[in-house]
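And now, chain A:
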Amino acid sequence: MSGFVALIGRDLRLAWRSGSDALTLVLFFVMVGVIVPFAVGPDPVLLKTLAPGIVWIAAFLAMLLGLDRLFRDDFDDGTLMAMQHAEAPLALLIAAKVIAHWLLSALPLLIASPVLAMLLAMDVSTFLRTVLSLLLGTPALTALGTIGGAVTVSLRRGGLIAPVLILPLAVPVLIFGVSAIAPAMSVNSATTALLLLGALSLFLLVLAPFAAALALTVSED
Partner candidate 1 sequence: MSVETAPPSTGNWFSRLAHPGQFMVWSGKFVWPLAILTTIVFGFGLWFSLFASPEDYQMGDTVRIMYVHVPNAWLSQAVYGLMAVSALGTLVWRHPMADVSMKAAAPLGAVFTALALYTGSLWGRPTWGTFWEWDGRMTSTLVMLLIYLGIIALWRAFDDQLRAARIVAVFTLVGAINVPIVKFSVDWWGGLHQPSSVLRSGGVSIAPAMLTALLTMVVAFTLLFITLQLVRMRSEVRNRRIAGLKARAARSVR
Partner candidate 2 sequence: MIPSGANLQFIYGAWGGVVVATVLLIAWIWLEAVRTRRAVAALEANLPARPAEPTA
(Lines give C-alpha, C1' and ligand atoms only; values in the text may rest on other atoms or scores of the structure.)
Protein backbone atom coordinates (compact mmCIF):
# COMPACT_ATOMS: atom_id res chain seq x y z
CA MET A 1 0.00 0.00 0.00
CA SER A 2 2.86 2.35 0.79
CA GLY A 3 4.08 1.95 -2.79
CA PHE A 4 0.73 3.34 -3.96
CA VAL A 5 1.05 6.53 -1.94
CA ALA A 6 4.77 6.87 -2.63
CA LEU A 7 4.18 6.71 -6.38
CA ILE A 8 1.58 9.49 -6.33
CA GLY A 9 3.81 11.60 -4.10
CA ARG A 10 6.81 11.04 -6.34
CA ASP A 11 4.96 11.94 -9.53
CA LEU A 12 3.51 15.10 -7.99
CA ARG A 13 6.91 16.14 -6.64
CA LEU A 14 8.61 15.51 -9.99
CA ALA A 15 5.96 17.52 -11.83
CA TRP A 16 6.23 20.32 -9.29
CA ARG A 17 10.00 20.49 -9.65
CA SER A 18 10.01 20.75 -13.43
CA GLY A 19 6.59 22.27 -13.88
CA SER A 20 7.04 22.36 -17.64
CA ASP A 21 4.75 19.39 -18.40
CA ALA A 22 1.69 20.91 -16.74
CA LEU A 23 2.41 24.34 -18.27
CA THR A 24 2.78 22.79 -21.74
CA LEU A 25 -0.50 20.96 -21.42
CA VAL A 26 -2.38 24.09 -20.31
CA LEU A 27 -0.78 26.11 -23.13
CA PHE A 28 -1.86 23.50 -25.68
CA PHE A 29 -5.40 23.50 -24.26
CA VAL A 30 -5.66 27.32 -24.47
CA MET A 31 -4.04 27.45 -27.88
CA VAL A 32 -6.55 25.05 -29.43
CA GLY A 33 -9.24 27.37 -28.10
CA VAL A 34 -7.45 30.48 -29.39
CA ILE A 35 -6.96 29.30 -32.95
CA VAL A 36 -10.63 28.45 -33.54
CA PRO A 37 -11.72 32.11 -33.89
CA PHE A 38 -8.91 32.60 -36.40
CA ALA A 39 -10.53 29.86 -38.42
CA VAL A 40 -14.23 30.55 -37.98
CA GLY A 41 -14.09 34.31 -37.32
CA PRO A 42 -14.49 36.21 -34.04
CA ASP A 43 -18.29 36.59 -34.09
CA PRO A 44 -19.26 36.08 -30.41
CA VAL A 45 -22.64 34.55 -31.19
CA LEU A 46 -21.07 31.85 -33.36
CA LEU A 47 -18.30 31.26 -30.83
CA LYS A 48 -20.82 30.96 -28.04
CA THR A 49 -22.66 28.10 -29.76
CA LEU A 50 -19.41 26.34 -30.64
CA ALA A 51 -17.80 26.99 -27.26
CA PRO A 52 -18.69 23.71 -25.46
CA GLY A 53 -17.45 21.71 -28.44
CA ILE A 54 -14.25 23.75 -28.68
CA VAL A 55 -13.48 23.38 -24.97
CA TRP A 56 -14.06 19.63 -25.11
CA ILE A 57 -11.94 19.13 -28.23
CA ALA A 58 -9.16 21.21 -26.65
CA ALA A 59 -9.27 19.15 -23.43
CA PHE A 60 -9.54 15.91 -25.43
CA LEU A 61 -6.45 16.63 -27.54
CA ALA A 62 -4.44 18.01 -24.62
CA MET A 63 -5.10 14.86 -22.56
CA LEU A 64 -4.13 12.57 -25.42
CA LEU A 65 -1.00 14.64 -26.03
CA GLY A 66 0.17 14.06 -22.46
CA LEU A 67 -0.25 10.30 -22.32
CA ASP A 68 3.00 9.33 -24.00
CA ARG A 69 5.02 10.66 -21.10
CA LEU A 70 3.09 8.55 -18.62
CA PHE A 71 5.38 5.49 -18.63
CA ARG A 72 8.10 6.68 -20.98
CA ASP A 73 10.46 8.02 -18.26
CA ASP A 74 9.91 5.07 -15.92
CA PHE A 75 10.53 2.64 -18.79
CA ASP A 76 13.71 4.38 -19.89
CA ASP A 77 15.38 4.59 -16.48
CA GLY A 78 14.42 1.11 -15.25
CA THR A 79 11.86 2.15 -12.61
CA LEU A 80 9.20 0.16 -14.47
CA MET A 81 11.14 -3.06 -13.85
CA ALA A 82 11.34 -2.23 -10.14
CA MET A 83 7.61 -1.57 -10.19
CA GLN A 84 7.01 -5.05 -11.61
CA HIS A 85 8.91 -6.42 -8.61
CA ALA A 86 7.21 -4.13 -6.12
CA GLU A 87 5.47 -5.39 -3.04
CA ALA A 88 2.12 -4.03 -4.22
CA PRO A 89 0.61 -5.58 -7.36
CA LEU A 90 1.38 -3.71 -10.58
CA ALA A 91 -2.30 -2.93 -11.18
CA LEU A 92 -2.46 -1.05 -7.87
CA LEU A 93 0.64 0.94 -8.81
CA ILE A 94 -0.89 1.79 -12.16
CA ALA A 95 -4.03 2.95 -10.36
CA ALA A 96 -1.73 5.35 -8.51
CA LYS A 97 -0.31 6.46 -11.86
CA VAL A 98 -3.85 7.10 -13.16
CA ILE A 99 -4.65 9.29 -10.17
CA ALA A 100 -1.35 11.17 -10.45
CA HIS A 101 -1.86 11.63 -14.19
CA TRP A 102 -5.38 12.97 -13.65
CA LEU A 103 -4.10 15.45 -11.06
CA LEU A 104 -1.29 16.58 -13.36
CA SER A 105 -3.20 16.84 -16.60
CA ALA A 106 -6.96 17.13 -16.13
CA LEU A 107 -6.84 19.37 -13.07
CA PRO A 108 -4.61 22.05 -14.70
CA LEU A 109 -7.00 22.05 -17.67
CA LEU A 110 -10.00 22.57 -15.39
CA ILE A 111 -8.20 25.43 -13.69
CA ALA A 112 -7.38 26.99 -17.07
CA SER A 113 -10.87 26.50 -18.54
CA PRO A 114 -12.20 29.93 -17.40
CA VAL A 115 -9.64 31.56 -19.72
CA LEU A 116 -11.08 29.67 -22.65
CA ALA A 117 -14.63 30.37 -21.50
CA MET A 118 -13.90 34.11 -21.57
CA LEU A 119 -12.22 33.96 -24.96
CA LEU A 120 -15.16 32.08 -26.43
CA ALA A 121 -17.76 34.38 -24.86
CA MET A 122 -19.35 31.57 -22.85
CA ASP A 123 -22.04 32.53 -20.37
CA VAL A 124 -21.60 31.44 -16.77
CA SER A 125 -24.18 28.67 -16.69
CA THR A 126 -22.80 26.97 -19.81
CA PHE A 127 -19.32 27.34 -18.35
CA LEU A 128 -20.33 25.66 -15.09
CA ARG A 129 -21.94 22.78 -16.98
CA THR A 130 -18.76 22.49 -19.08
CA VAL A 131 -16.59 22.24 -15.98
CA LEU A 132 -18.93 19.59 -14.54
CA SER A 133 -18.83 17.52 -17.71
CA LEU A 134 -15.04 17.90 -17.92
CA LEU A 135 -14.81 16.79 -14.29
CA LEU A 136 -16.81 13.65 -15.06
CA GLY A 137 -15.24 12.98 -18.46
CA THR A 138 -11.51 13.51 -17.90
CA PRO A 139 -11.09 10.44 -15.65
CA ALA A 140 -12.20 8.34 -18.61
CA LEU A 141 -9.65 10.07 -20.84
CA THR A 142 -6.95 9.50 -18.22
CA ALA A 143 -7.86 5.81 -17.94
CA LEU A 144 -7.81 5.31 -21.70
CA GLY A 145 -4.60 7.33 -21.89
CA THR A 146 -2.99 5.02 -19.35
CA ILE A 147 -3.84 1.99 -21.46
CA GLY A 148 -2.54 3.75 -24.57
CA GLY A 149 0.66 4.76 -22.76
CA ALA A 150 1.25 1.23 -21.46
CA VAL A 151 0.64 -0.42 -24.81
CA THR A 152 3.07 1.83 -26.67
CA VAL A 153 5.73 2.27 -23.97
CA SER A 154 8.18 -0.19 -25.46
CA LEU A 155 7.80 1.20 -28.96
CA ARG A 156 10.69 3.42 -29.91
CA ARG A 157 8.36 5.71 -31.87
CA GLY A 158 5.43 5.22 -29.54
CA GLY A 159 4.85 8.95 -29.08
CA LEU A 160 2.50 9.37 -32.03
CA ILE A 161 0.80 6.03 -32.16
CA ALA A 162 -0.68 6.21 -28.67
CA PRO A 163 -3.04 9.18 -29.27
CA VAL A 164 -4.16 7.78 -32.60
CA LEU A 165 -4.76 4.40 -30.95
CA ILE A 166 -6.81 5.83 -28.11
CA LEU A 167 -8.80 8.51 -29.97
CA PRO A 168 -11.44 6.20 -31.46
CA LEU A 169 -11.99 4.55 -28.06
CA ALA A 170 -12.47 7.97 -26.50
CA VAL A 171 -15.19 9.12 -28.94
CA PRO A 172 -18.04 8.18 -26.56
CA VAL A 173 -16.45 10.41 -23.90
CA LEU A 174 -16.50 13.32 -26.36
CA ILE A 175 -20.11 12.62 -27.43
CA PHE A 176 -21.48 12.44 -23.90
CA GLY A 177 -19.26 15.29 -22.75
CA VAL A 178 -20.39 17.80 -25.35
CA SER A 179 -24.03 16.76 -25.33
CA ALA A 180 -24.07 17.21 -21.56
CA ILE A 181 -23.44 20.93 -22.17
CA ALA A 182 -24.92 21.72 -25.54
CA PRO A 183 -27.71 24.30 -25.05
CA ALA A 184 -29.85 22.58 -27.69
CA MET A 185 -30.32 19.47 -25.53
CA SER A 186 -33.38 19.29 -23.29
CA VAL A 187 -32.57 19.29 -19.60
CA ASN A 188 -33.16 15.61 -18.92
CA SER A 189 -31.24 14.38 -21.94
CA ALA A 190 -28.36 16.60 -20.86
CA THR A 191 -28.39 15.00 -17.41
CA THR A 192 -28.61 11.53 -18.94
CA ALA A 193 -25.53 12.35 -21.00
CA LEU A 194 -23.81 13.50 -17.82
CA LEU A 195 -24.75 10.28 -15.98
CA LEU A 196 -23.58 8.12 -18.87
CA LEU A 197 -20.33 10.06 -18.91
CA GLY A 198 -19.85 9.37 -15.22
CA ALA A 199 -20.62 5.69 -15.69
CA LEU A 200 -18.16 5.48 -18.57
CA SER A 201 -15.47 7.08 -16.45
CA LEU A 202 -16.03 4.69 -13.56
CA PHE A 203 -15.97 1.67 -15.83
CA LEU A 204 -12.77 2.70 -17.57
CA LEU A 205 -11.11 3.65 -14.28
CA VAL A 206 -11.62 0.07 -13.09
CA LEU A 207 -10.57 -1.52 -16.37
CA ALA A 208 -7.45 0.58 -17.07
CA PRO A 209 -5.09 -0.54 -14.28
CA PHE A 210 -5.52 -4.23 -15.10
CA ALA A 211 -5.34 -3.74 -18.85
CA ALA A 212 -2.29 -1.50 -18.55
CA ALA A 213 -0.60 -3.91 -16.11
CA LEU A 214 -1.11 -6.73 -18.55
CA ALA A 215 0.25 -4.62 -21.40
CA LEU A 216 3.35 -3.71 -19.39
CA THR A 217 4.16 -7.24 -18.22
CA VAL A 218 3.62 -8.62 -21.68
CA SER A 219 5.77 -5.98 -23.39
CA GLU A 220 9.00 -7.90 -22.78
CA ASP A 221 11.94 -5.76 -21.86
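Quick note on the criterion: a residue touches a chain if its C-beta (ideal position, glycine included) is under 8 Å from a C-beta of that chain, and two chains touch if they have at least 3 such contacts; residues count from 1.
Regarding selection, all candidates are chains of the complex that A comes from, given by their letters.
From a predicted model like this one, the values you see are computed outputs, not experimental measurements.
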Touch assignment for chain A within the complex, options 1 or 2: 1
Complex contact set, residues of chain A against candidate 1: 18-20, 23-24, 27, 30-31, 34, 37-38, 41-44, 118-119, 121
